[in-house]
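One protein chain is absent from this view; the other protein chains keep their places.
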Amino acid sequence: MENRKIKDYEEIEGYDIYIEPQFRPFGFPVGLYIALKDGVIINIKPEFGYLTTGVEKVVEGMEIDKAIPFIDRVDSSSAISPELTYCIGLEKTFKIDVPLRAKFIRTALCELSRISSHLLWLTRLANVLGINNALHYCLREREEVLHLIELATGSRLTPNFIRVGGVASNLSPRFIEEFRKFFRSFRKNFNMLKTFFLENELVVNRLNNLGVLIEEDAKNLAITGPNLRALGIKKDVRIDDTYGIYDEISFKIPVGEKGDSLDRCIVRMGEIEQSTSIISQAFYKMPEGEIRTYTEDINQFSGNTRSHIECPHGELAMEISIDEGKITKLRIKSPSYNNLLAFSRAVLGESVEDVEVILTSFDICVCEVDK
Amino acid sequence: MKGILRSLLTVIKNTFIRSITVLYPYDRIIIPYNSRGSIRLVVDLDTKEIICDGCGECVNACPLKLISVEKVSHDKKIKNFYVDISRCLFCGLCEEACKKDALKMNFNYELAERDFSALRHDIDKLTEYAKPKVKEFWKS
Partner (left out) sequence: MKILLRKMVHKVRNFKKFSLFNKLTNWVKSTSINIYCFTSGCCGNEILAILGPLYDSERWGINFVSSPERADVIMVSGTITEKMKPILEDLYNSFGNEKVLIAVGSCAINGGPFYKSDFVLKGVKEIFNVDLYVPGCPPRPEAIINAILKYKDHFK
């Protein structure tokens, strides 16, 4: 045990503390080398790659439909967004029409998984800050959202639901019934969660002015998603380059002011509220009809394609090459990788006790960083 | 100060609402009808025979090639059917591919085993749910 640690210190000089990757419970393996001066962090180096699965290589040579369950495992907290990126890209180049009902179902499920991902992030934040009451209330709400996702797709975390040209199965009447019940109670319970994070002075004073990200750093490191919007910049793929049915639905994009941890919390809380209103509008406008267009000659396709969507962590982009119905190349640009680099800039000048709080406030999914 | 008192008040309010905990081993959580658990083979209730005829559609559909079928030659019956549960993704592609509805994912999720070889399910285990239990046998 000691030999390995001494070797690590010899390799990287000038760092005082090493936080090991297994130190953080519940799926967060990132190691941190920290350099200190008078109790203040002057340099930090994240050590990642503990979860490299090589999805991009495993998928090569597979048929189009069979690759979808593997692409699920890229994002652990909202697995439906990489699926959607993959399918949207293929539909665009091969000119497959998607039925209108399928588009509505896709949007509703994407927003549901956005809510579940943000609630998981709130749970982790409560765990780090030590608010045990709020942790249990967050998990209670998350269970209900996951139950709805399971009712529609058949699995809690890895749905394998979206197909090229539509979705796999139709929504049952029981789903809409249960969604109405959930919707009534969720508004009330979510206001209760707000009192814990945004009104309680103990939490607000802790998060305020903690881990401020400068606008110049954010632009150099190409940050996207809620972390960029916390700076006050209004950028969202759902509005700038619309896909699906987002142009038929009216919703706001919450923004922050200065880009500290409290602003990130406010932006994500606002996004949960907007997502619930998007889902209720989608159910109100949803038409009847087909859910999938079948294409016979899917095995003769070949070409290159690109696509990008807004996933809960930021902008997720993919580049796919297909030769006679088989994948020859797949590249994924994940937003969490840029967020991890942004964390290493934002943490400079803070004390060691706040490292964990700032790291969780950036919402980093390690499955996405390493792939 | 006001915020701290308000969050304390919500905690006190929440102690009086009904508990949502499910006492799991005695009382089960209701899981949706389309939830995906382990695989089983469908048995015709009248004739007590397995519907599957060994066409091999599901073998080709599985992305990891976990299913294998042994067929009796010149007959529409199968001798054995293996599924390797230890590596299964629970993706449901094999269920989608079967055109005769002979393969279904059931509600069973309690799959923990001490023995590694027990995770390779054969035909006895896949049709276990349809066999008459001992108690029912003596009653009838």
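Observations, loosely collected:
Order of writing sets the labels: A and B. Residues in every chain begin at 1.
In the analysis below, contacts are C-beta pairs under 8 Å (C-beta built on N, C-alpha and C of every residue); 3 or more make two chains touch, one makes a residue touch a chain.
None of the values given here were measured: they were computed from a predicted structure.
Note on the undisplayed chain: of the listed residues A:I64, A:L84, A:L120 or A:L213, the one touching it is A:L120.
The chain not shown here touches chain A at positions 1, 4, 20-22, 25-29, 49-55, 57-58, 69-70, 73, 76-77, 79, 120, 123, 136, 139-140, 142-143, 156-158, 366-367.
Where chain B meets the missing chain, the touching residues are 19-25, 28-29, 31, 64, 85-90, 109-114, 116, 119.
Rule of thumb we're sticking to: only the chains that are shown with their structure count from here on.
For this pair, chain A with chain B, the centres built from the Cα atoms lie 30 Å apart.
On chain A, the positions that touch chain B within their shared complex are 62, 65-67, 69-70, 133, 137, 140, 147, 150-151, 154-155, 158, 160, 168-169, 192, 195-196, 199-202, 204.
Residues 1-4, 6-7, 10-11, 14, 20, 31-32, 34-36, 61, 63, 89-93, 96 of chain B touch chain A in their complex.
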